[in-house]
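All protein chains but one are shown in place.
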Amino acid sequence: MNPHPLIESLAGIYPEGRLLIHPGELASFESDGLTSYRTRPAAVVIAETQGEVIETVTLCHQHGVPFVARGSGTSLSGGSVPVKDGIVIALNRLTRIVRLDLTERIAVVEPGVINLDVSKASAASGLYYAPDPSSQQICTIGGNVAFNSGGAHCLKYGMTSNHVLALKAVLPDGEVVQLGSESVEGVGPDLVGLFVGSEGLFGIALEITLRLLPRPEQYQTVLAAYHSLEAAGNAVASVVASGLLPGAIEIMDRLAIQAAEAAVHPNYPKGAEAVLIVELEGEAEQVAEEYKRLEVVIRDSGAYEVRLAQDEADRQRIWKGRKSAFSAVGRLSPDFIVQDGVVPRSRLGETLAEIKRLSQQYNIRVANVFHAGDGNLHPLILYDGREAGAHERAEKLAGEIIRLCIRLGGSITGEHGVGLEKRGYLPEMYGEADVDLMWKLRCAMDPKQIANRGKMFPSGASDGPQAARATGLHPLEREGIISRE
Amino acid sequence: MLRPTTIEDLQAAVREGGRLLPRGGGTKPALSTPTEGVTPLDLSGLSGVLEYNPGEFTFTALAGTRVAEVQALLDSHGQYLPFDPPLADRGATLGGTVAAGVSGPGRYRYGGVRDFILGVRMVDGNGDVVYGGGKVVVQLHCAALQETMQALYRVYTARLDVDALDLAPETDGSATLWVRLGGLPDALPARAERIRAMLGGGDNVTGEREAWLWREARDFAWAQPDWILVKVPVTPKRIASVETLHATSLRRYSAAGNVAWIASPESPQSLDGHLSSVGLSGLMLFGPPGHARLGIRTGQAVERRVKEVFDPQNRFSET
Partner (left out) sequence: MQHTIPVDRVGPAGEEMARAVEKCVHCGFCLPTCPTYVTLGQEMDSPRGRIFLMKSALEGGLTVEDALPFVDRCLGCMACVTACPSGVQYAELLTPYRARTEKSRPRSFTERLARTLARETLPYPGRLRLAATTGRLAAPFRRFLPASLSAMLSLLPDELPPATKPLPRTYPAEGQRRARVALLAGCAQQVLAPEINWATLRVLARNGVEVVIPDGQGCCGSLMMHTGDGDGARDLARKNLRAFPKDVDAIVTNAAGCGSGMKEYGLLFKRQPEEAEGRAFAARVRDVSEFLAELGIESPPVSAPIAVAYHDACHLAHAQRVTEAPRQLLRRIPGLTLLEISEGELCCGSAGTYNIEQPALAEAIGRRKAQNILRTDAAMVVTGNIGCIVQIRASLGRLNKPMPVLHTMEVLDRAYRGMEN
């Protein structure tokens, strides 16, 4: 697995300056949005064409050297952390919007295109790309596809997966495939759905066909302040039970509010233990009617202050506060872990109370920001890495919260993916046979397991040939279906 | 014919060997009629809703459960399946709907069947029970099986007769455009008015006739029973190319021009050729077995790899 012969071959593809091998060039690629994991790759290639990506992947396969595709490196689960002695394929120069068909309402983009830029490119025609991760001004469509990223407005419109119509991708063994079509309907197995959310383990998306939606004619953004987090959580259940389907339902607790205020001054109600943001959107008449209903629900939910966004600038301010929250927490604490779990919405209040109890028990502050409408929690666990043992305790608390989600019938990730961070929890959520099936699928797509090696699957099974050999042959190997060099 | 009534029976049936073709309600004969040497595997014995949680808008049911049964249950709580599962009134089962991947007109606004599947427990080609997904709204790779609002939201349908619109020059006839709106009752008239203004006219359709209209669409009552019926994913711009090809067939375009349902007296082979020539693919629901997939096929490399994993011994036949 000596990467150097590979690097020699890569030098045949990439001119100087786009094949990075010096420490100063490699260092900044060591980690993603989760900085507690760091690995320096053997090389980074700055690809400029799809052809280069295909050639690189093919070479990696020939040499059996692992690779990691990298968008903007904002993954919060260690998804874009390089593999030791592996190659990083940076896609930030693949930024062509190949086709923008505003009548068919589709955009065909290369993977390095930034999420928000798709909306910007289609804005003049009143269209936009609906999935809006908080990181939308920088995260790439490639990264979104890998993680099936969501955002505040995915409550109503669905996550990335619901907006990707077709894909051109290079599989980890170099085969180029075309999946899906430009129609929202398909025939046969949903292969696009299989690829979206595969965390880079099934290869690299090269061209993605996205569905665009007409920009809602009207927004009504409601900000409600509560004296307790649980009350806000229960309000969510009431909104959902009322039958309304708002564009977004978000909650931030006191610590998160404090951080957002310091960062971007969204001017949330003073003294709130929690704020609830509910956004209605759509045709004007419908929004007006829905608001009448929402007003009653919110009034009865115990909010002590309710505010409406006065204009677009005001609305943007409210959202900027919410979307800056993760990074803004950096103002409150030198280190933090962003956790990502899901619970059934009816158990939100209960979950929040339990998180609070755990926070007290561990004596570690936990800030909460979340996509409340779909029960997707983002507890931010604040700690100071310079204190001995603090990181370990914070991780332990993070683990307890994730187990809590599993126990309540939820999931170990809503949108940030399993990556490196959560691979240990996969077997807690799925049975052995289920994980085994996923692993077989992985091997069928990537016989040498070079794409994002070591991610998603619990270590041991997937840490590469050595580790796998140490634990014996994989069942598929025994059956002669896969083989490794 | 095998008719397991427990999961264990089903596993045993699969492990037994031989090629099998699962069948639910048999409403899509082109997909569920076995060919030579293939044993039908009737799943109607694995039926029943296992769990229903109205507060979360989720339920879990066995694959052989009839969609109509689920709908009745949901209806009692003012909920429904917004993707309008086709052929429900003719006896379609959940499993068949999911496996065929077919959705009705409502998919335009709310998403298709796959967007409502949260998790699936299945028996693979080795006879093992495996599970993917979960039960909460956001999932690893799945979306929600939830919806609301039947009681709260009322529907509204407008009917408009238009001259062939942008369709093919050869078509002499006219087309009818049906628009269905759903939402809070007080906002509906104004919204409907807007659409009428945009289209330059149109009549309201209400009551029984309204319900009948959409049921007819869902259940393909309009298609001749002895013709083939094929689902063809298209886009609004591709409608013209479908129109040029099929003068003798009946076409319904659903989901704002994203699906063409083609009922035709032609043979599957000839439609297959037509579709291939314009670069479209199709799935046959009514018609003779052995021709489920028509037209071009994409992603075969991946499909093959997936098949090898789930069904390495090729137990399950395509039709």
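All chains are identified by letter, namely A and B, in their written order; residue positions are counted from 1 within each chain.
Definition applied: a residue touches a chain if its C-beta (ideal position, glycine included) is under 8 Å from a C-beta of that chain, and two chains touch if they have at least 3 such contacts.
For clarity, every value in this text was computed on a predicted model and none was experimentally measured.
> Name every shown chain in contact with the chain that has been left out of the document.
Within the full complex, the chain not displayed touches A.
> Looking at A:T74, A:N148, A:Q286 or A:N368, which makes contact with the chain not pictured?
From the options A:T74, A:N148, A:Q286 or A:N368, the contact with the absent chain belongs to A:T74.
> Per the definition of touch given earlier, which of A:V53, A:A69 or A:I114 contacts the omitted chain?
That would be A:I114, which touches the missing chain.
> With the full complex in mind, choose from A:G385, A:P427 or A:P458 the residue touching the hidden chain.
If we include the chain that is not displayed, A:G385 is the one touching it.
> With respect to the chain omitted from the figure, which of A:T49, A:Q218 or A:S327 is a touching residue?
A:S327
> With the missing chain put back, which residues of subunit A would touch it? List them for me.
Output for subunit A: 20, 22-25, 27-33, 35-36, 46, 72-74, 90, 92-93, 95, 112, 114, 135, 137-139, 262-264, 324-331, 334-336, 385-386, 391.
Just so we're on the same page, only the chains that are shown with their structure count from here on.
> Using mean C-alpha positions as chain centres, tell me how far subunit A is from subunit B in Å, no decimals.
Taking the mean C-alpha position of each chain, the two centres sit 30 Å apart.
> Please give the residue numbers of subunit A that touch subunit B in the complex, ascending.
101, 103-104, 106, 148, 150, 158-159, 161-162, 171, 175, 177-191, 193-197, 237, 240-241, 243, 245, 283, 285-286, 288-290, 293, 342-346, 371, 374-376, 409-411, 413-415, 418, 429-431, 433-434, 437-438, 440-441, 444-445, 479, 481
> Please output the residues of subunit B touching subunit A within their complex, sorted ascending.
The contact residues of subunit B facing subunit A are 53, 55-57, 78, 101, 103, 107, 111-112, 114-115, 124, 128-132, 134-141, 143-144, 148-149, 151-153, 183-184, 186-187, 190-191, 194, 231, 233-238, 255, 258-259, 281-283, 293, 297-299, 301-303, 305-306, 308-310, 312.
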